[in-house]
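For this depiction, one protein chain was excluded, whereas all remaining protein chains were kept in their positions.
The first chain written gets the first letter, and so on, giving A and B; residue counts start at 1 in each chain.
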Amino acid sequence: MFTRRLSRWTGDTLMYALLIGVCTFMLFPFLWMVITSLKTADEIFHIPMIVIPAHPDLHAYIYLMQQYPVFRVIWNTFIIATSGTVLSLFFCSLAGYAFAKFKFPGQKALFSFLLGTMVIPSAVTLVPIFLIMRDLKWIDTILPLIIPGAANAFGIFFMRQYISTISEDIMDAARIDGAGEFTIYWRIIVPIIAPGLTSLGLIFFMGAWNAIMGPLIYLKSPENFTLPLIIRSMTSPVGRTIYDTQMAASVISIIPLLIIFLIFQRRLMEGIAAGAVKG
Amino acid sequence: MLAASRSKRKPVKSSSKPPHSLWREIAKARWPYLFIFPFYLSFFIFGLYSTIFSFYLSFTEWKGLGPIKLVGLKNYVSLFKDKVFIQSMENGFLLFFLYVPLMTFLALILAVVLNSKRVRGFQFFRTIIFMPFIMNIAAAGFAFRLVLNQKYGVVNNLLAGIFNIPPIPWLESIWGARVSLCLLIIWAWLGYNMVIMLAGLQTIPSELTEAAMIDGANPTQSFFYIIIPLMRPVILFSVVLSLMGSFGLFNEVFILTGGGPMNATLTPFVDIFNQAFANFRFGYASAMAYVYFVILFALTLIQVSYFGKRVD
Partner (left out) sequence: MSHKMIHKLMSVILLSVMLLSACAPKPTPAPATQAPATSAPATSAPATSAPANLSGKLTVWCWKAAWTDSIVKSGGLDTFKAQNPNVEIEYVEISPADIYQKLPMAISAGTGAPDFACVESSHLAQIVALGGLTDLTTQVQPYVDKMNAYKWSDAMLDGKYYAMPWDSGPVVTYYRRDVFEAAGLASDPDSVSALIATWDDYLNVCKTIKQKTGDDCFASNKANNDARLYEMMLWQQGLGYTNAAGKVTVDSPENIATLEELKKFWDANLLSDQSAWTDGWYAELAAGGMTPIATVGPGTPEAPAVKPVATLVEAAWMGVFLKSWIAVGTEGLWGVALMPAMKAGQVRASNDGGSNVVIPDQSQNKDAAWALAEWLFGRTDSQVAIFKANDIFPSLESAYADPIFSEADPFFGNQNVRTTYVEAVKIVPVGYIYGPNYALMNRYVQTAIQKVSTGTASVADALKEAADAIRNDTGLP
């Protein structure tokens, strides 16, 4: 009896130890980033190592705002993420609704086809899409970053699963009342699926905010950059890498998502779980 | 054109009717067709056309400006002799085996631990462990570079101070760089995989585990004989995702190592990107992308059929 208790106690301790260990691992880079952003350049690379800066201050942030169009870049990132998300949510929910709640010839085949398109890796279409964008003169705009991904198979799949759980009665009632199909979508379905839209929207938003490859290929002028790009531009071979400023920029790039995450984390994780388990 | 009302009370059968009925079906279904149209249009342009054009390009030599030169199978032949590309494929496998088992196992364990009623602070731990996922890789990668610096990084300093270990060349050696990359990947994706596992766990009715406990099974046994078998689909899903992921790794590699010392951490996707946008060899990059596509597809098929067979 006592050994049972003891083994339970050690079991619990082990579990907590594991959890705390993993959490430390997860938090450590964040913390180090913040601390580094408060150090002076000499303190960052110093032997012996300096952990806590002697006079922590915001000079790196000030320098960042003076030398880089930070607000413009934050705005860019925000616009790209938001418009991309709204566009994607619109098209994906529309198509998901169609697949979920309608019967039409070829539906099964069309849907299987849609799933099949997820097999093609983006590496294959990388060059042609770039060439298309070049000919459309969309380089250095946000369009290449939001249009190709607007109607994407994952989103449609997700929405279809989600919408299929809604009962048909409301739709039937609306049709009897003479509502057009799009109106039904816009005024009835959308409000109902708001939680699902939030989840999916969060996934899209995050992806767009943190994206590197798309902006790397398509955004040319520094004032059109997104936050990850600006951070990356601060390492240069020749010249001192401004670690303190770079870390300051990194901290700034994380804060908006962090806030959104902390508020909406449940929705976000529901979205991820739904995509996986029902898949 | 504007259908004011439509009755859907009659179910529609279309299989054995004469053709003109089919057209009426299609006409009736103009709304759903319209709704799904954007996807197919987008796919037609950015998917189908692009894939075909890429196939065409793979038989050419082209720098993006000037005339396109058809060269037949030359690119594919070169690919087979391209040691860097072969290395990148090897790296895909290597990295997969290096981080996927560990990450999947850890994700599962963490999910089980959190899911068990014995641990308090579920929300708190889940939030913290998931948090790295929301961070952009540029910020994370550069932070890791700082932390893993051989001479000045905090990790080596701590190891030296506490355990007296000589400085480890994290980013300076072949295996060091691979391990560092895996550390970054695990850091970024563990929470995500854990959430997937948690969702899967929640589909396991708790009566099962409780029944097992009553029967005298200890937690370890219930873990291996109940949880893992029931979680197989979820684990499979996670692993298949990770396999495609390890070949397609881009952000982490690009920021942390750039391909690593002596191409040790180069992944196929980064190689394709370099050939296309640093060397401007569009034809060659397209050929590379196709070979990559074929290999990836085959791997996914193998994985799914092998593991899929063993799922009840």
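Structural remarks
Criterion: a residue touches a chain if its C-beta (ideal position, glycine included) is under 8 Å from a C-beta of that chain, and two chains touch if they have at least 3 such contacts.
Predicted, not measured: the structure shown is a model, and the values here were computed from it.
When the full complex is taken into account, the listed residue touching the unshown chain is A:136, out of A:136, A:170 or A:259. Screening B:55, B:152, B:223 or B:297 for touch with the missing chain picks out B:152. In the complete assembly, the contact with the undisplayed chain comes from B:68, out of B:26, B:68, B:109 or B:240.
Considering the complete assembly, chain A touches the hidden chain via residues 42-54, 128, 131-132, 134-137, 139-140, 180, 182-183, 217, 220-222, 233, 236-241. What chain B contributes to its contact with the hidden chain is residues 1-2, 34, 37-38, 41, 45, 53, 56, 63-68, 78, 81-84, 151-152, 157, 160-161, 169, 172-174, 261-263, 277-281, 284.
Here is the rule we go by: only the chains that are shown with their structure count from here on.
Between the Cα centres of chain A and chain B there is a gap of 15 Å. On chain B, the positions that touch chain A within their shared complex are 2-8, 12, 14, 22, 25-26, 28-29, 31-33, 35-36, 38-43, 45-47, 49-51, 53-54, 57, 64, 106, 109-110, 113-114, 116, 118-119, 125-132, 134-140, 142-144, 146-147, 149, 151-152, 154, 157, 187, 190-192, 195-196, 198-200, 203, 219, 234, 237-238, 244, 248, 250-251, 254-255, 268-269, 272-273, 276-277, 282, 285-286, 289-290, 292-293, 296-297, 300. Interface residues of chain A, counted against chain B in their complex, comprise 11-12, 15-16, 18-19, 22-23, 25-30, 32-33, 36, 44-49, 51, 91, 94-95, 97-99, 102-105, 107, 110, 114, 117, 119-132, 147-148, 150-153, 156, 172, 175-176, 178, 180-182, 185, 206, 209-210, 212-213, 217, 227-229, 231-232, 235, 243, 246-247, 249-251, 253-254, 257-258, 261-262, 265, 269, 272-274, 276-277, 279.
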